[in-house]
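Notes follow once the structure below has been shown.
Complex shown without one protein chain; remaining protein chains in place.
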Amino acid sequence: MFHILSAEQIDHNEFGQLFETAAEFEKTDKRIDSRKEVMQRRFGRIMLSMYYEPSTRTRFSFEIAAKKLGIEVIGTENAAKFSSAAKGETIEDTIRVLNHYGVDAISLRTKEDGQAVRAASVSRVPIINGGDGKGEHPSQAILDLYTIEKEIGRLNNLNIVIGGDLANGRTARSLAQLVSKYPKNHINFVSTPELQIGQDIKAKLVQDGTSFSETSEMYDALRNADVVYWTRLQLERMSEDEKLSIGQENFVLDATALEVLPREAIILHPLPRQAEIPVSTDSDPRAKYFSQAGNGLYIRMAILDTIMSQLS
Amino acid sequence: MFHILSAEQIDHNEFGQLFETAAEFEKTDKRIDSRKEVMQRRFGRIMLSMYYEPSTRTRFSFEIAAKKLGIEVIGTENAAKFSSAAKGETIEDTIRVLNHYGVDAISLRTKEDGQAVRAASVSRVPIINGGDGKGEHPSQAILDLYTIEKEIGRLNNLNIVIGGDLANGRTARSLAQLVSKYPKNHINFVSTPELQIGQDIKAKLVQDGTSFSETSEMYDALRNADVVYWTRLQLERMSEDEKLSIGQENFVLDATALEVLPREAIILHPLPRQAEIPVSTDSDPRAKYFSQAGNGLYIRMAILDTIMSQLS
Partner (left out) sequence: MFHILSAEQIDHNEFGQLFETAAEFEKTDKRIDSRKEVMQRRFGRIMLSMYYEPSTRTRFSFEIAAKKLGIEVIGTENAAKFSSAAKGETIEDTIRVLNHYGVDAISLRTKEDGQAVRAASVSRVPIINGGDGKGEHPSQAILDLYTIEKEIGRLNNLNIVIGGDLANGRTARSLAQLVSKYPKNHINFVSTPELQIGQDIKAKLVQDGTSFSETSEMYDALRNADVVYWTRLQLERMSEDEKLSIGQENFVLDATALEVLPREAIILHPLPRQAEIPVSTDSDPRAKYFSQAGNGLYIRMAILDTIMSQLS
């Protein structure tokens, strides 16, 4: 855990420590006295925020996390328009320069896959991948896992329903891989045949010995769920014909769907949501997607604090 | 005073307290020693700045005000391009998520009327309306009122000349409504017939028992003024023919106009100014529009400090 490039790099033990630290920060954040104390914890450190793609949640929550640890933040929300990128500078050269500016971490979101790895390859300063194109988005994956652990109390023996556009959805793919590292989970992938989970993920599950199934019948899947991880169908990518053929109304977590869902289940969503979860569902006690977003703050505090603890 | 959505929500007593607090902050801001002390006053707090529309004065002065109180600031000057807004997320969902990020206030500028109210309707964190389209811009209205009180020493018994594009100007409309709450003021609206103050404002003045008049003769109006509140004619919205018919040269506060203006009067302007106040007028001791802008800093410090004092 020097560079944070992929959730895959983190082992069970490290997850456990991150989750403990995150829970601790959630507790200290509740009172202004302890918040003030934590705000001096990493005083003297500076995080650089380089966002080549826009982002609300990831950039904000990393920057708020930094501030809450006393880490100063400098950055850009519009790195792509920067003169050096515009003048054809490589990501490696940009990182080489930033390394000489005396910063302690670089939070980076890029447009293309693999750029976080390229950045890390030349960096003496920790690189935190805040999403590289369709590649990795480790802090999102970690906070998803943390939310399950926090809400259900375990990461094994779970019946996990993952639904939406699984062919293109980065968060759904990441979660499947992560829960597959824990024993006795079953994953039920809910989507249309066209948007089902990729062959590569299924191969990994087989290799891990994780059982799974695929269906387009949401109601059947919900009946036995411990965790429902719902994602957007990304309708903006589809034609009207495709939308009709998909039958998007069959993938909406509305009142009817809530009726068949077990009382102890939880509903997660990486957000932003569209029609796949109506606002009326928000008041259901099983709806955890907003507190899931909030968990992202504490997980990012835990990530930053762990990284900073290793610096001289 | 939890959410700050409209200047109308604030009563005389609260105005008085805000003005006192602002005056106090103006005093402590003069010396580095007392500035340092105030900069620890709200340490531990975080303000989020969400600007869907660009802004120099409002965003800067709220953010500087926050910093001067020891409040950390995270934000975006370009919220409209953000992925979640671009992906069709509602303002309500955005606010719901931001509520989970452990911030203590959200300074918000939106493009459309009423969005600040929508934001506040789902927010447990104070929303500070930094301007919602053609709707409200409470901190501007409060600082305008504060400047009159500070410069003249009273908010009643005043002859107030409000000029410019009164049909479209948000600040002119707001000021008229605010001074109308104080006794024995007379408002003289100076504009062309086409750009005169709206019927709705006049109805409110009648209801409050505030006397007013309308004219297109600037010189007549200036002769008895205590306060001149001048605004842009927003010429960029007009055709050349309209400009000619308006006779814009009749609405310029130049040396000739300054001659007829009483010695004790003050000239205010929400800025930016265009041709309606030439640079030559700046050196006149009655020109208060730049210190008016500076008052905005202290009023915003007072607003933030008051809000933060109520948080646990």
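Per-chain residue numbering starts at 1, and chain names A and B are given in the order in which the chains are listed.
FYI, a contact is a pair of C-beta atoms (placed from the backbone, for glycine too) under 8 Å apart; a residue touches a chain by one contact, two chains touch by 3 or more.
Values in this document were obtained by computation on a predicted structure and should not be read as measured data.
When the whole complex is considered, the residue among B:3, B:42 or B:68 that touches the unshown chain is B:68. Among the residues B:9, B:250 or B:274, only B:274 touches the chain that is left out of the figure. When you scan B:9, B:56, B:213 or B:309 for touch with the missing chain, the hit is B:56. When you scan B:88, B:114 or B:294 for touch with the missing chain, the hit is B:294.
Those residues of chain A that touch the chain absent from the view are 43-46, 48, 72, 74, 76-79, 81-89, 92-94, 96-103, 311-312. Residues of chain B in contact with the chain left out of this view: 29, 32, 35-36, 39, 53-57, 60-61, 63-64, 67-68, 73, 77-78, 232, 236, 271-274, 279, 282, 290-291, 293-294, 297.
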